[in-house]
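A single protein chain has been omitted from the complex, and every remaining protein chain is retained in its original position.
Each chain carries a letter (A and B) given by its place in the written order, and its residues are counted from 1.
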Amino acid sequence: MAAEPRVMGLFADDAKAARAIRELAEAGFTFRRAHGPIPSDRIREAAGGRGSPVGWFTLAGGIFGFAFGFALAIFTAAQWNLIVSGKPVIAIIPFFVVGFECTILFSVLGNVVGLLVCTRLPDFRGLETHDPRCSCDRFGVLASCPAGREGELLEFFRKKGAEVRVWP
Amino acid sequence: MNRPQNAPDARPFGKAPAVFGALCLAAGAAAFAFGLGGERPGRAWQALLVNFLLWSSIAQGGVLLAALACTVRARWAHPVSGLAQAFAGFFPLSLICFFLLALGGKSVFPWVGEDLHGKEAWLNLPFLLARDGLGFLVLYGIGAAFVLQDLRLRLSAGNRGGALRRWVAGGLPTSPEESERLRRRRRLFGGLYCAAYALVLSLVGFDLVMSLDPHWYSTLFGGYHFVKAFYLGLGGLIVLAALLRGRAGGEVPAACLHDLGKLFFAFCLLWADFFYVHLMVIWYGNIPEETYYVIRRTVTPPWNALAWAVFLAAFAVPFLVLINRRVKSMPRPMFALGVLVLAGLWLEHWLLVGPAFDPEAVELPLGALEGMVCAGFLGLMVLAVSGMLRSFPELLPGARPAEP
Partner (left out) sequence: MSELSFARIDETVLGTLAPPRRGYWALVGALCLGVLLGAGCWAYQIAVGIGVGGQNIPVCWGTYLINFVFWVGIAHSGTLISAILHLLRAGWRNPIARAAETMTVFAVCCAGLFPFIHLGRVWQVYYMLPYPNQRQLWPNFLSPLMFDVIAISTYLTVSALFWYTGLLPDLAAVRDRAEGFRRKVFRVLSLGWSGAHDQWLHYSRGYLFFASLATPLVISVHSVVSWDFALGIVPGWHTTIFAPYFVAGAIHSGLAMVLTLMIPLRRIFRYEAIITVEVLENVAKTMILTGLLVGLAYGTEYFIAWYSHNPVEWESFRWRAVGEYAYGLYFMVVCNVLLPLLFLVRSVRRSLAWLFGLSLVVNFGMWWERFVIIVGGVAHDFAPHAWGLYAPTVVEYGIMAGSFCLFFLLFVLFCKHLPSVSMTEMKETVAHGR
């Protein structure tokens, strides 16, 4: 439970928001999060954007899926060692289709798992400091400050051309 | 009106390409002549056929990228659009080679003189030469017209350069309306080139590759040929772009190289998909009339080794390498990959063509002769592309791009 007051500055422009993020630390405030209706490269860089590990989950899913698809087809064929239509019991050419589709399927499932893990969704507590204008046309920069310096933080945002909102 | 502010260095490599190209060409021509005079002239003709197909495909596919980018208004391709058009320099050489092939007779077309039970209406030398010759003329003519419009939009007025450049520069636009007209014509010829590409390369695939074994057929063969040609064209373009890295005015931006790499990856998959589609349908139907063609090329020695080499060089290695994000914007690895793919697809041409000429072969018909003839064609391509870039340095990425 943060005892520090949190203030959000709502900018109409992501460039201004990014500048504000960069100058928050110098001014002695703590940057928490930036919200926006669209992804913004400027905000990502200002907030110290690293790469996203989602791809590793996707890759893991894909490798598993590839193995699983072939394993499924080969296992089910091997249970009944009967030549059907003159084709070998275990035939890589048609089983490749199964392997390929399972690769895609499990890559996507891995992707979804990766997304949920990395974004920590569902996350309803994050909505406590969410302003509805951030899903419309404003980029909200959420910062916290030591108790008592609230006025300065409000002034900081106002000087940068933002509307402000406070969460005590 | 176009006036490139920083006219790029007209000779990014100096005289080296011309010397290299001439040497290679001389070696190839000598090898071809020796082969013709030797005990198996057929091998020389087959080397000519294979290399004609491969290098023409590289040129046709390369120009297709420029035409396609113009037709669909792809802005990302602007830096390399000029380089892609430089491959059009090979078109006249390709046409000459095609008519040279006609002299090969049965060595190039095994069905000459055979009883084809009615197929002679289609597979006879005069008709084939006429229709394919006409096809190439149409395709290359449209391609040249497309490149001409684009050059006229890039060049600035001036009297320098050789006869070709002066002729092109004779039609420069003198007003915004004329520029607009040139742009419209360029888009028209770009679109027509794409349509002609699909039709003519399908025809070439059927007539010059599939018909070598006149009793076998596949409806997708034409499509396979033109997809392979685009894959080849992209490979050639990547090799060229990578060679120009670091040269003043010739450098392709990393982002564009990255995009080119992604398209290359996509067509690696598409080419492999078309190959697999053939394999799957023929394997599954298990009809002997169809399967013998595939079995001979993928199962029976010595061709099975070639098949594995093709699979590795043209699919497996490029696929695994190109999955990585960073490698696509690095010129050196992309150069190596491009060369590997071109080599792999050269082998693939041999895989398709070789067994048709010599089904009983005990060892692969790939020796010094084939290598030297390939070098000869490499020389031709180098001369053609460097010649185009020397006459029209505005095609280089460093020049101000033509307006979209």
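The rule we apply is simple: a residue touches a chain if its C-beta (ideal position, glycine included) is under 8 Å from a C-beta of that chain, and two chains touch if they have at least 3 such contacts.
Everything numeric here is computed off the predicted structure, so don't read it as measured data.
If you put the hidden chain back, the residue from A:27, A:63 or A:115 that touches it is A:115. Checked against the full complex, the candidates B:199, B:339 or B:361 give a single residue touching the omitted chain, namely B:199. The chain not shown here is touched by just one of A:77, A:143 or A:162, and that residue is A:77.
Seen from chain B, the chain kept out of the figure touches residues 74, 76, 117-119, 122, 195, 198-199, 202, 206, 217-223, 262, 269-270, 273-274, 277-278, 280-282, 284-285, 287, 289. Seen across the whole complex, the unshown chain contacts chain A at 14, 33-40, 43-44, 47, 49, 51-52, 54-55, 58, 69, 72-73, 75-77, 79-80, 84-85, 87, 91, 94-95, 97-98, 100-102, 104-105, 107-109, 111-112, 114-115, 118-119, 121-127, 130, 132, 134-137.
Heads up, the rule we're going with is that only the chains that are shown with their structure count from here on.
Residues 85-87, 93-94, 96-97 of chain A touch chain B in their complex.
Those residues of chain B that touch chain A in the shared complex are 276, 279-280, 283-284, 286.
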